[in-house]
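With one protein chain withheld, the remaining protein chains of the complex are depicted in position.
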Amino acid sequence: MATPADFKTGEKSWWCPGCGDFGVLAAMQKALVAVGAQPETTVIVAGIGCSGKIGNYVNSYNLHVTHGRTLPAAMGVKLANPKLTVLVAGGDGDAYAIGMGHFLHTIRRNPDVTYIVMDNHIYGLTKGQTSPTSARGFRTHTSPSGNIEQPVRPLMLALSAGATYIAQGFSSWQGQLAHLIEDAIRHPGFSLVNVLSPCVTYNKEDTYDLYKSSLFNLDEDATYQPGDRAAAFSRLVELDEMVTGVIFRGDSEPYHTKIPGFGGVPLAEQPLGLDDGIWREIVANL
Amino acid sequence: MATPADFKTGEKSWWCPGCGDFGVLAAMQKALVAVGAQPETTVIVAGIGCSGKIGNYVNSYNLHVTHGRTLPAAMGVKLANPKLTVLVAGGDGDAYAIGMGHFLHTIRRNPDVTYIVMDNHIYGLTKGQTSPTSARGFRTHTSPSGNIEQPVRPLMLALSAGATYIAQGFSSWQGQLAHLIEDAIRHPGFSLVNVLSPCVTYNKEDTYDLYKSSLFNLDEDATYQPGDRAAAFSRLVELDEMVTGVIFRGDSEPYHTKIPGFGGVPLAEQPLGLDDGIWREIVANL
Amino acid sequence: MISWKIGGEQGEGIDSTGDMLAGALNAIGYYVYGYKTFASRIKGGHTTYKIRFSGQPVESAAIRTDLLVALDQNTIMLNIGEVPAGGCVLADTSFKPALPVGSEGISLVPVPLTEIAKRFGRPVMRNMAAVGASAAIFRLPLEPFMNEVKRRFARKGTEIVEANWNTVQEGYRYVQEHIADVPVLNLPNASPADRMVITGNTALALGALAGGCRIFCGYPITPATDIMETLIEWFPRVGGAVVQFEDELSSIMAAIGAGFAGVRAMTATSGPGLSLMQEAIGLASMAEIPVVVVDAQRAGPSTGMATKDEQSDLMALIYGGHGEGPRVVLAPSSVHEAFADGFEAFNLADSLQTPVLIASDLSLGLNTQGIDRASLQWRGLAVDASRRMSVDELGGLGQPGFERYRITHTGISPRSVPGQKFGQYLATGSEHNTFGKVTENPTNRQAMMDKRWRKLNDVHHMRPGLQVQGPMRAEIALVAIGATAGVVRDVQRQLAEEGRAVSAIWVRTLAPFPVELAQRAMAEADRVIVVEQNATGQLMTLLRQHGVADARFSSLLKYDGIPFTTEDVFVYLKTLRAPTGVTG
Partner (left out) sequence: MISWKIGGEQGEGIDSTGDMLAGALNAIGYYVYGYKTFASRIKGGHTTYKIRFSGQPVESAAIRTDLLVALDQNTIMLNIGEVPAGGCVLADTSFKPALPVGSEGISLVPVPLTEIAKRFGRPVMRNMAAVGASAAIFRLPLEPFMNEVKRRFARKGTEIVEANWNTVQEGYRYVQEHIADVPVLNLPNASPADRMVITGNTALALGALAGGCRIFCGYPITPATDIMETLIEWFPRVGGAVVQFEDELSSIMAAIGAGFAGVRAMTATSGPGLSLMQEAIGLASMAEIPVVVVDAQRAGPSTGMATKDEQSDLMALIYGGHGEGPRVVLAPSSVHEAFADGFEAFNLADSLQTPVLIASDLSLGLNTQGIDRASLQWRGLAVDASRRMSVDELGGLGQPGFERYRITHTGISPRSVPGQKFGQYLATGSEHNTFGKVTENPTNRQAMMDKRWRKLNDVHHMRPGLQVQGPMRAEIALVAIGATAGVVRDVQRQLAEEGRAVSAIWVRTLAPFPVELAQRAMAEADRVIVVEQNATGQLMTLLRQHGVADARFSSLLKYDGIPFTTEDVFVYLKTLRAPTGVTG
């Protein structure tokens, strides 16, 4: 069994002191240990942003792609080798602005990867611009008189797109967060964990205090059953997505199990070359 | 008042005989007449696909962009001149595959444009590949053993993204469709009309007959009130989006009315140049 | 060399008619070259399929049509200009065909194609009657057509096979009955061999399969789509995966993800998709991840003319991305080369750990050509050149661990893939040190840039940079790339028969550019003519930029969407021979 230390690179962190991303990193490492993952069979695909540096701190195989394109890359990794534990991480801009299309299409394909969005409602790395999850009225360098756009609702979108595991965590609530990520990794198919992860430098509105005082923990609501898509939607509308916990969990058939002729030894472990009979048959049929 | 003839270019149609897109074109022209639009103040932004040729047949200003990028172009047009009637049209691939990100972001900005998606559940122009709205199991050149992906649900997505007008029409039901488009154009803000428009050449499943026998017309359901987002969602889940009519309509503040300092004479009609006092003030503050 | 052409409305089965004739001619022992013209629309619109065949290799389009098969009067009107005196027009009697004035010397052979088709089945089968009738006019044996009918219709049941076969036979019989009225078209001698007829796209897909490609990620676009559609038919048999993504941005990124994880992966697109992939190609270059990208060029920019020919992405293939990362760009010019580059691309990508792009084009991708079956085999083609470390080696490294991007004199570093213990590292598009850690250290930066570029030094030792057909000391050297290379090779062959010292030179590797090879190949020619299908002379620009071009060089350009024909080149050569300096 790996220990949390096994999942650390020891690289000095780049993040500002107090950044919510530290909590995400810690919870991710705990979850990896909890599911019994190994550094060598774990792949983290990360995007561009403060958040995107998370892979630098996790001792695992890391693929740091271009802005917004994590999920397709993760699809490729998982197809190459379904035995790998594939985590995807990135910011709210990476996920829901430039990456929005991939987000919804990945959901409907349902590959067995876990997507951890480090949602600080701001563009951190580029020094404080409005993000798609920024609230209306929020002031940043690109909305000095207040944001005039309605924020995206990632959880509702995921519900509508047919996601089979949807959760939201808060970077300070380590226990729950680590648990949600663990659960998400175990889920056979695409899992989304949107994490409210405060940016202490550029976002003075969505603070730890705000979250602590206003988040509703669905996991503690015994009446809430996260298996009904329409009911989940109503609840999210009602609480304006200010929740943590498992929002939806449903039956799931991961993508790679549905591809005709796919399976068995992972492609990444197969030797080059192919069966002569198959080759001859293909050529003969041209 | 313009007549339907005023909105025709007379160009010979490119579509296959029987294509659903003829019905969309006709309904669009009727709706333009009904709202009192004029060819010179109407702009159609169209995508790439069989559907994308629609602009060629409408006598109006037409902007035929690259695959999937209609909505941002329409944003630009509308910002340049909010007095214009801006319609956007394209296929399901254009809208929901390559254009998915723009679709959701345009919704949350809520510009006053009407988006007509000509949804045939297939890639027509490229000769029959699976589209994001293709049903599971659907066989095409790119899913010869049947589609393994869950289709997107455009109406639910639009609901989740906060669209303020969402409707679905069927290209054969001309009266309702023209009416929905008319309504959509009148709606002050972003309006979506997803039109089920059969491809008679490459899609032998989603046929006129199928739609005629299985679509539920919400407009005829007196109990349905299209003003409640959660209720609309439930209904769509229940009917698997096989509906026509107005699905949701809500309060709407169009994008251009929210931009600080914007308004008055459209930018497109303003002379080049600016106020000397403003210039001096800007330069002085550098 | 004989050429046959059929024309009609799109959606009438013109394609399968042509494919059948091509298949039969090939079986008889001819080299064939088949190509279509079509409009960017689904049904309706004039479409044609032309087949040129000969006992010698033939690999290009030409204007002349010896036998024109017309399914409508429009076909006659639009194409009669290609038919020389002595040629023949076979037309369906159903539309009351007539030759326009000025068609002296051309014979009209009316055949009741539709009637025959109706007799054995539905009117759409009239193209089968046309196949039979064509065979009769050419005085070809009928047996090879039986195989073609079977191959094409076997899936649909014996009844359909029968109906079609009867229709073919009846078309044949009808012409034979009226054979007295039909002019004799002298066929060249066949040169039987075990050849098959395939398109460049199919050849490339086969090459990819042989080269070990097992993941294809793509998005439909003309004229690249059938690479995906072909692989999706084959991959289930070898356990591979084809995924149709939501766009080209995701397609290439998924292929890169698969490459990172150790599987040979590719995508295929055309210009618009290539433009969208530029950022990701830079990532693969920077993070040193193998990936193969096919660009089947078409007329641009933007949507351009989606079903028309052009070779105008050369610069974008080499220089399209921001910043500077090594890419290899291959340029096949025949089905043989498409097959070869199909597998070599994967070997190169793996051995150089960098993106390999294949510059194909519409003509190469969609046109059919004969290829020796013997040259199509998979054994030994996928070469494991991935510099993979073993887990033992990795484990033995000790602190500070695995130097994934170690600086070596070849520029190539050892690799690990996920799943390998002790091989963990960060692959990133940000500048990084030899361990993969992100750093902005200037010394490191320079060393890493040098290292990455160094990987290209050996490419010309690994594969042909360019090829030459004909003498070095040529009166005229014709330089081309892609499908246009087929044209200049055909021209060269014809002129060589006339005893002229002409050479055809084609660029096989576009990046890194084979500067020395080009200099050598073109040094001794009196004149060098760069024949390319674009408006700005991109290949010429490259030759100039690399110091190869000089005053002997001139450009023959075409950018109207129609591929070069041998006649185009001959006409141009004639203007050259006119004494210069004399006007009027």
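As written, the chain order gives the labels A, B and C, with residue 1 at the start of each chain.
Here, contacts are C-beta pairs under 8 Å (C-beta built on N, C-alpha and C of every residue); 3 or more make two chains touch, one makes a residue touch a chain.
All of these numbers come straight from a predicted model, not from anything done at the bench.
**Student:** Any idea which of A:A2, A:A27 or A:I48 touches the chain not displayed?
**Tutor:** Considering all chains, including the one not shown, the answer is A:I48.
**Student:** Of the residues listed, B:L79, B:A135 or B:A230, which one is in contact with the missing chain?
**Tutor:** Missing-chain contact among the listed residues: B:L79.
**Student:** Identify the residues of chain B touching the omitted chain, counting contacts across the whole complex.
**Tutor:** Missing-chain contacts on chain B: residues 11, 38-43, 45, 53, 55-56, 59-66, 69, 71-81, 83-84, 101-102, 105, 109, 256, 259-270, 272-276, 278-279, 281-283, 286.
**Student:** What residues on chain A make contact with the chain left out of this view?
**Tutor:** Interface with the chain not displayed, on the chain A side: 14-17, 48, 50, 64, 66-68, 97-98, 100, 123-127, 129-130, 132, 141-145, 201.
**Student:** Which residue numbers on chain C touch the omitted chain?
**Tutor:** 39-40, 249, 270-272, 274-276, 278-279, 282-283, 285-287, 295, 297, 299-308, 310, 312-313, 315-316, 318-325, 428-431, 440, 442-443, 445-446, 449-450, 453, 534-536, 541, 544-547, 559-562
In this section, only the chains that are shown with their structure count from here on.
**Student:** When I count C-beta pairs in contact, which pair ends up with more: A-C or B-C?
**Tutor:** A-C is joined by more C-beta pairs in contact.
**Student:** Roughly how many whole angstrom separate the Cα centroids of chain B and chain C?
**Tutor:** Here the centre of chain C sits 38 Å away from the centre of chain B.
**Student:** In chain B, what residues contact two or more other chains?
**Tutor:** 97-98, 100, 132, 145
**Student:** Which residue numbers or ranges of chain C touch two or more of the other chains?
**Tutor:** Each of 236, 246-247 in chain C touches at least two other chains.
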